[in-house]
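Here the complex is missing a single protein chain, while all its other protein chains stay put.
Lettered A, B and C in written order, each chain numbered from 1.
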Amino acid sequence: MSTDVESGEHCAYRDLDRRWGLPGLNAVIRAVVRRGISSYHHTIFGFRNGYQGLVDQQAVPLTLDSVRGILHQGGTILGTSRVDPLRHADGAERVKEAMEIHLLDGLIVIGGEGILSTAWRLHSELEVPVVAVPKTIDNDLASTDRTFGFDTAVTIATEAVDRLHSTAEAHQRVMVLEVTGRHAGWIATRAGIAGGADLILIPEKPFDIVQVARHLKRRAGIGRTFSIVVVAEGAQPIEGTMQIPEHDRDDYGRPRLGGISQYIAAEIEQRTGIETRVTILGHVQRGGTPTAFDRVLATQLGVAAIDLASEGRWGMMAALQGAEVAAAPISEATGRLNTVPERLYQVAEVFFA
Amino acid sequence: MSTDVESGEHCAYRDLDRRWGLPGLNAVIRAVVRRGISSYHHTIFGFRNGYQGLVDQQAVPLTLDSVRGILHQGGTILGTSRVDPLRHADGAERVKEAMEIHLLDGLIVIGGEGILSTAWRLHSELEVPVVAVPKTIDNDLASTDRTFGFDTAVTIATEAVDRLHSTAEAHQRVMVLEVTGRHAGWIATRAGIAGGADLILIPEKPFDIVQVARHLKRRAGIGRTFSIVVVAEGAQPIEGTMQIPEHDRDDYGRPRLGGISQYIAAEIEQRTGIETRVTILGHVQRGGTPTAFDRVLATQLGVAAIDLASEGRWGMMAALQGAEVAAAPISEATGRLNTVPERLYQVAEVFFA
Amino acid sequence: MSTDVESGEHCAYRDLDRRWGLPGLNAVIRAVVRRGISSYHHTIFGFRNGYQGLVDQQAVPLTLDSVRGILHQGGTILGTSRVDPLRHADGAERVKEAMEIHLLDGLIVIGGEGILSTAWRLHSELEVPVVAVPKTIDNDLASTDRTFGFDTAVTIATEAVDRLHSTAEAHQRVMVLEVTGRHAGWIATRAGIAGGADLILIPEKPFDIVQVARHLKRRAGIGRTFSIVVVAEGAQPIEGTMQIPEHDRDDYGRPRLGGISQYIAAEIEQRTGIETRVTILGHVQRGGTPTAFDRVLATQLGVAAIDLASEGRWGMMAALQGAEVAAAPISEATGRLNTVPERLYQVAEVFFA
Partner (left out) sequence: MSTDVESGEHCAYRDLDRRWGLPGLNAVIRAVVRRGISSYHHTIFGFRNGYQGLVDQQAVPLTLDSVRGILHQGGTILGTSRVDPLRHADGAERVKEAMEIHLLDGLIVIGGEGILSTAWRLHSELEVPVVAVPKTIDNDLASTDRTFGFDTAVTIATEAVDRLHSTAEAHQRVMVLEVTGRHAGWIATRAGIAGGADLILIPEKPFDIVQVARHLKRRAGIGRTFSIVVVAEGAQPIEGTMQIPEHDRDDYGRPRLGGISQYIAAEIEQRTGIETRVTILGHVQRGGTPTAFDRVLATQLGVAAIDLASEGRWGMMAALQGAEVAAAPISEATGRLNTVPERLYQVAEVFFA
């Protein structure tokens, strides 16, 4: 890897999320480019579709003009893919070659647990200079208080809870709202608190459907005509308490149609006799104009990432810690799952009565 | 029915929607009460839970204070129910009695097709003085250009389409969004046009799943990485073109879990090989702060209704016609379904390419 | 003007607003281009900055790709200007030349009163084939029930009224909100009704500041701690009832700093002793993502305009009439101002008590 000092550093940027663009991604890209060019006179390249573009060795120059007007756009101007170069035959080789071809001094990798694990291995095993920006809608990465995209998702889910509340009427009804969160129930918990949910089911707290039904029936008994249950997609019944019929499961044993919420709703309706309806937000939560919070956070992280790169602090991840943007080793962020703390869930429980 | 002239007219108000409150309902109630009291010095009563309250003969006085601050609230302060007095043993008798007990000069009935049909029979067969306000989220009532609650629902659905758009990414994907509309595809069509849908399936246009799949595959073939299909809940496959398995149907043959969209999505995925995801908005569309448009419309209709009652124009419905609020016989409004006109759907089709 | 039949018709498109882009404009452009190319195989050109581009004779080809993803963007991809070719020395000549150079069969002109008056003269005096789309945030054009951009502006203004409402507190306060509307008070009236304003001042109804103050004082007297006054920028005091000091007026006698609302607020505070605060929305009302309503309307008008052009119905304007999109002579639309009808203002007055 050669550094052409005269023409400025070359810090490649890429969007390496395994699966989805998410609100705020463009704000990170814009921040890296603006900071890199205006403050450091770097040359910045983007790789389309994350690691895919790196493996393809196809870099796109990112100029000030190319990032104009993208701040409040959802999604990503660079695209994403699921490619992992380390599972490619000669992936590692091609990555190193890509960096040589384009005279890159380092990579700024943006992604969630999978992407960052790969980034860490690129850095620690293959000596590729890498700086990371944490990115997951589900807020389940360690070492950072918050990931961007998360506030937008919580906002969208809260809006849905608000709207469900105002459809209240005379006869009993239960509303089940399914939100994302496969491994951690952050969105469900915060949107549930913000919206005033009457029950929140998250992966961290396996549920007993009998108790769920009893809780909702008790509410009906004391005159509440309406209950809202927010369910994280990864919510799990306690072993043996709820069955999903064979023909409703796919080859992995997961719900075949829709999500877990529809089976929960069917059980509730059957066990309580209360009409129960389902809303599944799905990818709606991953889109839209990012909130002001996410845009500021994404901008701060983008600026911090290029600052880290300029200082040669490879292997580090830009992170939000308190009111400050700081740096943490990538390996720490991916080493453990950031789940909903007991204390926050207890705040939610205060309002389940 | 007696009229107590000295204490002013008594115009009862009720919210008779069969099933749901919806955005703007409170704005109608407020308008009736403010106009009735301030302009006519009427005494206004509300019946809780629509016809239920009337059958129970329990009226609630509605004062200026009781309608303060409700303009922008979703739902209804009066509640709704599914009761139809004409299917009650002595329902008609109890309605007439209720009017005598509370010295009412007439009823203002707000509702959709079912409620208004009953209102018309109360008026034409039993000589109950009735004025109507059209109310349905689905915009499928005749004689009025628009029903309130509809603009809010379209706005919420459009927001969802916008958000799905911005999750676009590198590999192929189809997004299916299910919106309400059992008998008419108004919400799907307008939200589809407003959001830029790539296909819209509505009850008025039975679909051929083979052609749906072909359209989406063709789009993928010309480089579109993303397609959004907006589906009205009442969308129908052309007879014999798509089967819902026995164990997925309820006793009425309708989809047992979720809605038609999940079966459409499963078929699309199978026939095209493109990953397909579903969002089901459900009752989210029936809630929320009503849009400015719906609040103005609901206010205009409420004022017009009490004006009609004051003029003794019983049997009429307040309606939006062009830029004006006018009156139409209730029987005309319920006589036929207001479906999406060919011309509007053609506007949508321009953008399916 | 020659028509090259083999290569399809050439329908030029231009955005000729005198002053501002507004929400929905891009939706019109997109609709013209999609309809023109997909349905008619036309070749479409855009002129940047309205008549300016036409005078410059610089046309930009508008392809399907050039209008992708612009549906929900505020503003305009083409830009606007204040140029009027008929006030240019050889303006008319240059317009006709531009059409010959680019082999155009006609022009689609989008604009408000000024632009459309010029369009009508181009059509009627100079035989330029013109079709028009009405465009003004203020909804003051005749022959169409609604202009696009207006619903978005009303929505933004209503949001502001809602927010002011919820800052209510213990001691007396008056909130003055200034919205656009120089010649007609449409935005003020509809946002005032939708938001529940306690007073609405519009150009159509010159106000007496003494009565304004008395009304607000009376409200305070009956225990209302809060009053919201919505003021159209063109609101006029009755001759001789309110003075704006010399040093606060510009050369045209208009308020020098801020708008009329600040003088009204100062008078209210002085005459009632109630603390009075001002919000001036300004150009915020002209921007933002267009509402679903405006996007559908703009799309319908765009499709209708190119349909009119294809049918050779020159001199006509696409218009919304009732639930239908129809056509009206351009001269009728510009011939008179569409002001707030007495009936609508009376609906607002019901809630001033």
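The rule is simple: contacts are C-beta pairs under 8 Å (C-beta built on N, C-alpha and C of every residue); 3 or more make two chains touch, one makes a residue touch a chain.
From a predicted model like this one, the values you see are computed outputs, not experimental measurements.
Note on the chain not shown: across the whole complex it touches A, C.
Among C:A12, C:I156 or C:A333, only C:I156 touches the chain that is left out of the view.
Considering A:D84, A:D105, A:D138 or A:D162, the position touching the chain not shown turns out to be A:D162 (whole complex). In the complete complex, the hidden chain is touched by one of C:A142, C:A266 or C:L337, namely C:A266.
Considering C:T63, C:T167 or C:Q243, the position touching the chain not shown turns out to be C:T167 (whole complex). Residue-level contact of subunit C with the missing chain is found at 19-23, 48-49, 52, 73-76, 79-82, 156, 159-160, 162-171, 175, 245, 247-248, 257-258, 262-263, 266, 277-289.
Contact between subunit A and the absent chain runs through residues 31, 34-35, 38-39, 64, 69, 71-72, 145-146, 151, 154-155, 157-159, 162, 165, 190-191, 193-196, 289, 291-293, 295-296, 299-300, 303, 321-325, 343-344, 347, 350-351, 353.
The criterion applied here is as follows: only the chains that are shown with their structure count from here on.
Here the chain at the heart of the structure, going by C-alpha means, is B. Between the CA-based centres of subunit A and subunit B the separation comes to 35 Å, rounded to the whole angstrom. Between subunit A and subunit C the centroid-to-centroid distance comes to 40 Å (mean Cα coordinates, whole Å). Among the residues of subunit A, those in touch with two or more other chains are 289.
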